[in-house]
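Removed: one protein chain of the complex. Kept in place: all other protein chains.
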Amino acid sequence: MKTETNKETLISPQLYVPVLFFVLLFLIPLVIKNPFYIHNMILIFFYAALSSAWNIIGGFAGQISLGHAAFFGIGAYTSAILYVDFGISPWIGMLAGGVLAMLVAAGISYPCFKLRGPFFTLSTIAFGEVVRLLVSYFRDITRGAVGLLVPFKPGIGNLMFRGKIPYYYFALILMILVVVVSKKISVSRMGFYLTSLREDEEGAQAIGINTSLYKLWAVMISAFFAGIAGVFYAQYILFIEPESVFSSAMSTQFALMSIIGGMGTVAGPVVGSFILTPLSEFLRSTLGGSFQGLHFAIYGVLLIIVVILMPQGIVVWFKDKYEALLERLPNEKRREVKS
Amino acid sequence: MKKILVYLVVFALISTFAVGCSSGGGGGAEKESKPEVVKIGVLFPFSGSMAALGEENFRGAEIARLVRNKQGGLWGKQIEFVKADAPDATAAVAEADRLINKEGMKVIIGSYSSSLSYAASEVAERNGVIYWEVGGISDPITSRGYKYLFRTVPTGSSFGIQAVKFAKAIAPDIGVKPEEMKIAIVHEDSMYGTTVGENAKAEAERQGLDLVEMVAYSAKTNDLSSVILKLKAANPDVLIATSYITDTILFWRQARELNFYVKAAIGTGAGYAMRDFAEAVGDDVNRIFNVDFPQLDTNPEFAKGIDEFKKLYEETFGEPPKSGHSLVAYAGALILWDVMEKAGSMDPEAIRKAALEVDIPDGETAVGFGCKFAGPDAENAGQNIKAYPLVAQWKNQKLVTVWPEEAAAGEIELPMKPWE
Amino acid sequence: MIEFFQVLVSGIMLGGIYSLISIGLTLIFGIMRILNFAHGEYLMIAMYLSFWLFKLLNIDPYVSIIIVVPALFLLGIISQKLVIKPIINAPPTMQIFATVGLSLVFQNLALFLWKADYRTVKTSYQTATIHLGPMLVSFPRMVAFLIAIIVSLGFFYFLKNTYTGKALRSIAQNREAAMLMGIDVSKMYMIAFALGTACVGVAGALLMPVYYVFPTVGTYFGVTAFVVVVLGGMGNMTGAFLGGLLIGVIESISGVYIDPSLKEAVYFIIFILVLLFKPSGLFGLRGAEEVGLK
Partner (left out) sequence: MLRIKDVNVFYGDIQALHNISMEINQGEIVALVGANAAGKTTTIQTISGINKCKSGSIEFMGERIDNKPPNKIVEMGVVQVPEGRKLFPFMTVLENLELGAYTPEARKHKKETLEMVFEMLPVLKERQKQLAGSLSGGQQQMCAIGRGLMARPKLIMFDEPSLGLAPILVQKTFEIIKKISEQGTTVLLVEQNVQHSLKMADKGYVLENGRIVLEGKGEDLLNNEYLKKAYLGI
């Protein structure tokens, strides 16, 4: 386990390749104007951000949550209710939503952390369902299953825009933010602790790691970003209902992208989203209308194949090639230090 | 093994790029490149839990398309549909986007479900594209002052209100005075059920009726015995119920099992309108009312062209229509063709103007009620203010319109028969 | 008071159905330690089978059991070979997601093949009721309840008294030791999985007269089955049976006396509390959650 990596500077390809990649993404809207493609890109970033957020607790710490839609939904509902009922800007709502999601996550996860493996997963499913049912039940606050409509009043203060480009940048920045945080965690002491407790929790405790504390941190960070993504969703789709934002399908999706991309790696969820999001949109738009259900069936088959044949995720398959590429790129001083 | 991996990844990547190049929508029947076609987007839930009625709703529009094409189409061109599948609200937004920005649609017909309509029509409005709603009934859809949104079907609130009015009207038939009549309301708790239920409640209060119980439940449940036992304890004379198909079937089966009897049961659309309901509970369906879109057994004098529709449906799909959802979509789409013909082009502005000029009197459409859209400044901008739901009753496992009188194709039969 | 007993009886009858579905799940989980997220989908398939046998060949759902159960057993063997076997040693995460994938496939193939329509069978007895004093009990639910008892007893007997049954239990308690006894573990896994799905086959055929089938029907029952399994103590047959009844009663009582929209929330909360404070389940021995089947 590497804890102390070489300090990366801008001239090392480990850093400048991803940075270039992100810069490229920033430039895309200058070339592609068609809102349909932009929309797809937005979804890709959106799911990459969510899946990366999930990955912090699910991947790094190995605590498989299938109830993450709860945090996502709490973010969406908090800001939407603040905005619709109290006229509070979604920018403030975003902070409130993220923090509330974080607190709820801390409150419900802490006791569940003593559960291991599948039992933890079951508890997250149950919590996700309880939150969904409660949100549906308290109609006076949430409008219940009717759903909550966010009136469209464009303006930066309302985080609502006529065109898609601002949403594009918001989603992109959100994704980069989560990825950077993930990266920071993965090379930090916390990342090391999380990985060790994932591999062997008793062992980690034995060497004095307060595993509950680090899991708690991880789930809070994870839920915070999930909540923020929820706020974005509410402002983008402008309509939220418990059936869609709290759905178990949503929870599964966050995890799936991460698993298929490569769980526990920084790049995995992003790769997962860049492949799966367009794939599902594509399958739906080509097969959906004429063959009900077939597109999801194909999605399922793909999932099984990946799980059986590439349990490490797709990213592992690219890893060698990517590293080989990095080796060949200009690398100035770093090389001597490394060798 | 390695090979499969390679294929898999290559496939995934190709599909990623293919999104860009795919023509999308397997849609419209004829795809040979006839140079002159009019393309119209159709957005319905073809997969997922709402698929059954989504498909039924769509079929009405499809028949309207075939009819019009036989008559020479629009401006001499054939109409073609570009299909979009929207199982949930997020997908509805994505698909509306695709239809508008990639397929270049200027007109979209949708969408059966109110939630989908909500989400998708917003995209259409932002892009200045006509959204023609022929299925979703929730009131808020037309309460947003949208300019390009038109809805040909009645609103959810009118379902609830009509149900209560009807309940009051049949009080003598079940031998109680209207002011002594005990009413219970039960509804599933999504947007649809809640809208109808809340409006029924408000109307009952306005009419001074005695509301003895109001129960909401999730349509996803797999047991309704508790709901029924609650209602049984309240012992109402009349029940007003709103539910999707699964819970409707479950409700009536369990009502029988637990011997829950009301003198009159008034359903309000969705599940109560479907043939599947009758097939599932058999003769127990008889004498249950349904406040809904005009049904297939409406008086043809009142609903002109309804028989023709039924015939076309059977010819096209090889089975009788499942519910009035296809009929309303059919009538709604026909109005759209006329509007577009009059507008003379695909320009949304022109279509919008033509739509606002529409004024069809009652009794001129296949659904009976006429059509006039509320203007953009109205509270219910884009709503067909002439649309209202009718009351039908199940007789011999068929829905027959019984109220109001001018639309009736049969007599009201009351009260319900007790369970054996 | 009569009302309360009626609620109780309705709950127990509902619970009988839950028990029946959960027994198969608990068997699979207890022995293989796999959370089978496709369990509800096997139920769906069983229901469709029963439905089509009724529709096309006019076979009564109760009679269809003799075809549905072997068919599901076979399907269990096939899915075990294709999907479960390759992941049997994988980390639990991967196992969860393989079964999630399986459920996606089943659900949507059903949607593709049979459309989203709700299908029901019409039998002469489906709404027949039995009077238990002042209480009413639905005949088909009573049948399901009784068969749940028979199936649980059958499994109980099978696991206690046959060599295969003991071998299955031994694998649950110590897989390696079981291998050292000369037990062919991978064959036993296949038997366990196939028995679990066959058990759901019984449930599917019995559900058909009271319920309806559509492609996503399994999700409604799948999650509930998990709750029952944990409540009953992982892998504990008797526990699954009693757990099912308990959930039925809880659901019924909270539906009537709290609110129908919250009845699921009530049992989910109880589920979480049990997980946290008595992870071995209400009917399990302490520490048994680590060992599984008893």
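Quick notes
Letters A, B and C name the chains as they come in the text, with residue numbers starting at 1 for each one.
In this text, a residue touches a chain if its C-beta (ideal position, glycine included) is under 8 Å from a C-beta of that chain, and two chains touch if they have at least 3 such contacts.
Since this is a predicted model, take the numbers as computed values, not measurements.
Considering the complete complex, the chain that is not shown touches C.
Only one residue from C:K85, C:K166 or C:K278 touches the chain missing from this view: C:K166. Screening C:M13, C:I183 or C:V229 against the full complex identifies C:I183 as the residue touching the chain left out.
By the touch definition given at the top, chain C reaches the unshown chain through residues 163, 166-167, 169-170, 173-174, 176-185, 285, 288, 291, 293-294.
Here is the rule we go by: only the chains that are shown with their structure count from here on.
Chain centres computed from CA atoms place B at the largest separation from chain A.
Taking each chain's centre as the average of its CA atoms, chain A and chain C sit 33 Å apart. With centres taken as mean Cα positions, chain C sits 36 Å from chain B. The set of chain B residues that touch two or more partner chains comprises 47, 51, 55, 189, 218. Taken residue by residue, chain A touches two or more other chains at 133, 136, 291-293, 295-296, 302, whereas all remaining positions touch fewer.
Listing the residues of chain B that touch chain A in their complex gives 1, 4-5, 8-9, 12-13, 15-16, 18-20, 22, 24-27, 46-47, 51, 55, 83-85, 88-91, 93-95, 97-98, 100-102, 115, 118-119, 122, 125-127, 140, 144, 189-191, 193-195, 218.
Interface of chain B with chain C (complex): residues 47-52, 55, 189, 215-218, 220-227, 229-230, 233, 245-246, 249-250, 253-254, 256-259, 276, 279-282, 284. Those residues of chain C lying in contact with chain B across their complex are 3, 6-7, 10-11, 14, 108, 111, 115-120, 122, 126-127, 129, 136, 138, 141, 210-212, 214, 216, 220-221, 224, 248, 251-256, 259-261, 263-264.
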